[in-house]
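Following this message is one structure expressed as C-alpha cells.
The other protein chains are all here in position, but one chain of the complex has been omitted.
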Amino acid sequence: MRNVIAVIGGGSCAPEDYARAREVGRLLAEQGYAVLTGGLGGVMEAAHRGAREADGLTIAVLPGSVAKEANPYAEIVILTGMGDARNVIVATSGRAVIAVGGSLGTLSEIALALKHNVPVIGLGSWTLPEHRVTGHGVMVVDTPEKAMHLVDGIITQGSD
Amino acid sequence: MRNVIAVIGGGSCAPEDYARAREVGRLLAEQGYAVLTGGLGGVMEAAHRGAREADGLTIAVLPGSVAKEANPYAEIVILTGMGDARNVIVATSGRAVIAVGGSLGTLSEIALALKHNVPVIGLGSWTLPEHRVTGHGVMVVDTPEKAMHLVDGIITQGSD
Amino acid sequence: MRNVIAVIGGGSCAPEDYARAREVGRLLAEQGYAVLTGGLGGVMEAAHRGAREADGLTIAVLPGSVAKEANPYAEIVILTGMGDARNVIVATSGRAVIAVGGSLGTLSEIALALKHNVPVIGLGSWTLPEHRVTGHGVMVVDTPEKAMHLVDGIITQGSD
Partner (left out) sequence: MRNVIAVIGGGSCAPEDYARAREVGRLLAEQGYAVLTGGLGGVMEAAHRGAREADGLTIAVLPGSVAKEANPYAEIVILTGMGDARNVIVATSGRAVIAVGGSLGTLSEIALALKHNVPVIGLGSWTLPEHRVTGHGVMVVDTPEKAMHLVDGIITQGSD
C-alpha cells in the first residue's frame, strides 16, 4: 500500500499559499508519498502541481461528478458527486493532513481529521483553542520543509 | 414545509450542557420548530427530550444504520449509515444551527453550516477567529432564551 | 418513534403511476405511517400529496442542498447535497419500501434496501431474477391496497 498524504486548503488562494502548497507537493512526491486533495484549484492544484513536477502520484477526490472539474495535475480522479460530504474522505484517507491556509471547508476537514486521529499539520492555517481539544490539535509549522519533517516522523512512528 | 432548526453538540456532555440543550429543545418546540439533531446521546438527546416535553417533532439523522442507536426521544429516525459524512446533512438541513458545547464533530458541523450560509448560534461552543471568517461567524449567546430570540429573527428575516 | 415507510419511483412518471403512488401515500397516512421519499416530483410528489391529503407526515430526503427543490407536499425537508449517495438513506430509513414504477435510480434503491434486509414491495416496478437473489426479492402486488396489507404484516411481525 502506498503512503498517502492529504493536502487541504482553499480552492482559490493567495500566491503565497499557492507557492507553499506547491513546495509541499514537491517535497511529498520526492519522498515517495502520493498526494491526495479535494481535486479543485488553489491549494489543491498547487499541491498536485508540485507533486507532478517531482513525478509523484496525485489523487483528486472531487465534490462533483464531472472529471473535467479536476485540476490539470490530478492523475487519479475520484468522482464522489456528494459535495462537502466528500470532505470526510479527504480528511481521513491520508496518513497525515497538511493544511495550507484555508477557509471554512478546510476547517471542517481539520476537525474531521483530528476526530479520526489523523495528525494535522498547519501552514498558515487554522489553529484550535487548546482548552477545547482533547489530544493533539493542529501542529503549526512555518515552512514546507518543517511540515515534511513532521510527516516523516509520523510515518516512521506508525511503522514501528 | 415545517421550519426545522438543528441542535448540535457532544454525544456525551456535562450536565450543564444537557440542561441547556434540553431547554433549547423545549423553547424551539414551543415556537413550533421541528428539532433536528445527529440523533445520538448527550446534547442531541437533551434537545430531543426538551422538544418532546413540549410536544415537538424531533428528527434524528444517525451516522449508523440501526434505528435503536437513536436516543429515545427521536420521533423520526433517518438512517444514513455514512458516519461523519452525515454531519453535512445535520449542518445544512436546518434554517439555523444552535451549537451547545461540543468537540471536533461539532466544529466540523459549525464549519459546514457557515460555509453553506446557515446561521450558527453558539451556547458555550466554539468561536472562530474573526480574521479567518468571511461573513458571519458563530453568534455567541449565554442563555437558551437569547438563542431563541436570534432564531426568531432569522426565520422572520428569511420569510420577508 | 414513528413508523416510517419509504415510497420510491421516478421523478417523472406516467399518470397511472402518479395515481397509484398518491393512493399509496394516502393509505399509509391513514394508517399513521410517515411517508419518506427522495423528495422530488413524480412518484415522490404523488406519495407525499396523498399522505398530506390524509394529514400524514411527509419527509423529503433531497439529493441537492436547496429546500425549494422539494415537492410542495414535503413537510420535513432533509438536505443531503450528496446526489445519488442519498439513495441509501431513502432505501434504508423506512420499515419497508414501496416501489411504484421507476427507472435506474429506483433500481439502485431496491437493491440497497434488499441488501439491508428492508422489505420491498413493487407496484409495476422492477423484479429481480430469483436465481440471483438470496432471501426475499421484490414482493409484487397490483394495487395500493395489497401493498398496504403487506406493510401492515411487516410492521406487525417486526413488533412481536
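Each chain carries a letter (A, B and C) given by its place in the written order, and its residues are counted from 1.
Following the convention adopted for this analysis, a residue touches a chain if its C-beta (ideal position, glycine included) is under 8 Å from a C-beta of that chain, and two chains touch if they have at least 3 such contacts.
A quick note: this is a predicted structure, and the numbers were derived from the prediction, not measured.
*Asks:* Touching the left-out chain: which of C:A54, C:A111 or C:L150?
*Replies:* C:A111
*Asks:* If I consider the whole complex, including the chain that's not displayed, which of C:A19, C:L128 or C:I155 touches that chain?
*Replies:* Touching the chain that is not displayed is residue C:L128.
*Asks:* Spell out the interface residues on chain C facing the chain that's missing from view.
*Replies:* The missing chain touches chain C at positions 82-85, 87-89, 103-105, 107-108, 111-112, 114-116, 126, 128, 132-134.
*Asks:* Write the list of chain B residues that the hidden chain touches.
*Replies:* Chain B touches the missing chain through residues 65, 80-85.
*Asks:* For chain A, enumerate the residues touching the unshown chain of the complex.
*Replies:* Where chain A meets the chain not shown: residues 1-2, 4, 34, 57, 59, 61, 65, 67, 70, 74-82, 85, 88-89, 92-93, 116.
Going forward, only the chains that are shown with their structure count from here on.
*Asks:* Please flag the chain sitting at the greatest distance from chain C, going by CA centroids.
*Replies:* Most distant chain from chain C: A.
*Asks:* Residues of chain A that touch two or more other chains: which are they?
*Replies:* 82-85
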